[in-house]
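Every protein chain of the complex appears in place save one, which is left out.
Order of writing sets the chain letters: A and B. Residues in each chain are counted from 1.
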Amino acid sequence: MLTLELLINGMLLGGLYACVAVSFSLIWGVMNLINLAHGTMIVLGAYVSFMLFRAFGLDPFLSIPVAAVTLFLLGYALQRFVINLVVKGSVFMTLILTFGFNLLLVNALLAIFTADTRALTPSYAGLGVAFGDIRISYVRLGVFAFALALTYLLNLFLGHTRMGQAIKATSFDQEAAQLVGVRIRDIFSLTFAIGAALAGASGPLLGMLHSFSPVVGGTLTMKAFVVVVLGGLGSVPGAVLGGLTLGVVEHLSTLVLGSGYQDAISFLSLLVILILRPTGFLGKKFYAELKA
Amino acid sequence: MAGTSLLEVRGVSKWFGGVRALDDVSFHLAPGEILGLIGPNGAGKTTLINIVSGNLRASSGAMWFRGQAIAGLAPHRIAGLGIARSFQISKAFLGMTVEENVLVGALFGTSNGRSGDRKRDVYKILCLLGLEARRRDRVHALNVADRKKVDLGRSLAMKPQVLLLDELMAGLNPVELEALFGLLREINHQGVGLIVIEHVMRVIVSLCHRVIVLHQGQKIADGPPVQVMHNQRVIEAYLGAKYQQSTAGRGGLTS
Partner (left out) sequence: MDVKTARFDTHVWEERRASARRAVSWVLLVVAAVSLLAAPYALSAYWVRVLTTIFMYGALASAINIIAGFTGYPAFGHVVFFGVGAYTAALAIARWGWSFWPGTVLAAAVCGGFGAIAGLPLLRLRGHYFAVATLGMNEATRALVENFGFTGGGTGVILPSLRGSIREINALFLVLMLGVLAAVVGFSYWLSRSRFGYGCRAIRYDEEAAAHCGIPTTRYKVAAWTISASFTGTIGAIYAYWLGYIEPSVVFDMNIAVKFFVMMLLGGAGTVFGPLLGAVLVEGIGILSWSRFLTFHSAVFGLIIVAVIILLPGGLADLASHRFSLRSLLRNVQENRV
């Protein structure tokens, strides 16, 4: 029964991973930009929620919109005034730029909040529903539901609004999109902002599942990368599938290896996937080649 | 035929998923010959060149170069044996100088001379192509025509026995075209066999000893240029009736 509980908890965690990965994939797929500060943006969202919780007792689920808006503004400004300057440059440049920004952000968070680990524990944190021997906490279910809802909303936005269509068009063919009147600079700024907002929204969700501190962002970014590669760049269903897979693999691996190796497992899965099937479960073959 | 041809291609087919790009294509290239390869876009010309140069693997069929089987060899092995190629869009090394580009060809081609000789060879090729004044310039500063010359120079420095040229003349003005045309003639006189993909018919007619025509992956004609130009199937598939009328009585390029 331990296995089943791990499986279920793994899937629930996987929902969060999927949400985290989708926003990462959006930015990568549209602008060919790998945002190394992604994880820290999520952590920032968690801190926003933490401040609201400590000051007003605001339930973390309810602070999701606030975190999202904060990160939206930050992301928009960053892309518009900084990243747009180098986005057509080489791989080195964009990676180092986002790494530099990550460094800045982490240090800012350390200065404001110190390195202490925090957690978001609402009053109902210990409660859950029970099926026989298995206990699933309400919080995990809530996080799973919200994560999938956010992912679904993003998918709707991309598929059914004019802005969303413009973004999708840009990801497929920038020149063609420009020819039909899409302004790339604005699209990039908007895309990054949306990606950041989604990351910010994932912050409170993360905070409720895990303790966090300013330095955990890096691992999160890596996991987002693993999920995107697993599921295939450019595919939202792929990100969901990849997220669930990673969550389950991580939890089940504790049966065999104990809890210390979870991170190692994620990274090793990344390498294995990159070597065997870089396009992931559902990615299209030449999409990945174009974006490399 | 297999004994005397420089390059022999037999029964080559290529599938991309469900699409058949080449269908049982066979041809040969005799030593010192210039072979034209023409056909409408999508006929499979570049695919065929890619297969000969090792860029792609044929789905079926065989190839021999100077009697040695080359199907399935990696591109660098085929290059080392003596087959050089150019690409539709110039693939010169943009960050290197003109001189360095040609030097790469000399270093890794079939030549085995001492480094002093190599430098002299590189310089000679630069002069032949009219690039010696710009030899220290980086290629990204050059225009399209000059970049194509750099490509050609790099290929020549490899001392190849066969040169595969993919639309070298595309995008050139008549003066540049004329110059390059003369160059190709000269290279051929020095013993290099050429396979030339072109859409510029004047070049094909005047330069090539023989022409093969591809259409939808199949070879539909193989013979001397004038004969092929008057082939009914070729006219229908590619040239068009108007061309036939307009070229009646006119020759190709001079020189």
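The definition used in the following text is that a residue touches a chain if its C-beta (ideal position, glycine included) is under 8 Å from a C-beta of that chain, and two chains touch if they have at least 3 such contacts.
On a predicted model such as this, the values are computed, not experimentally measured, just so you know.
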Requested in this report: Consider the whole complex, including the chain that is not shown, and state which of B:62, B:94 or B:183 touches that chain.
Outcome: B:94
Query raised in the report: Which of B:28, B:45, B:134 or B:154 touches the chain that is not shown?
Result: B:154
Query raised in the report: In the complete assembly, which of A:104, A:127 or A:255 touches the absent chain?
Result: A:104
Query raised in the report: For subunit A, which residues lie in contact with the unshown chain of the complex?
Result: 28, 32, 34, 82, 84-93, 95-97, 99-104, 107-108, 111, 184-185, 188, 218-219, 222, 225-226, 229, 260-261, 263-264, 267-268, 270-271, 274-275, 278, 288, 291-292
Query raised in the report: Which residues does subunit B use to touch the chain missing from this display?
Result: 53-55, 74-76, 79-80, 84-85, 87, 91-96, 100, 103-105, 107-110, 119-120, 123-124, 127, 132, 154, 158
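Everything that follows uses one rule, which is that only the chains that are shown with their structure count from here on.
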Query - Centre-to-centre distance between subunit B and subunit A (centres being mean Cα positions), rounded to whole Å - result: 50
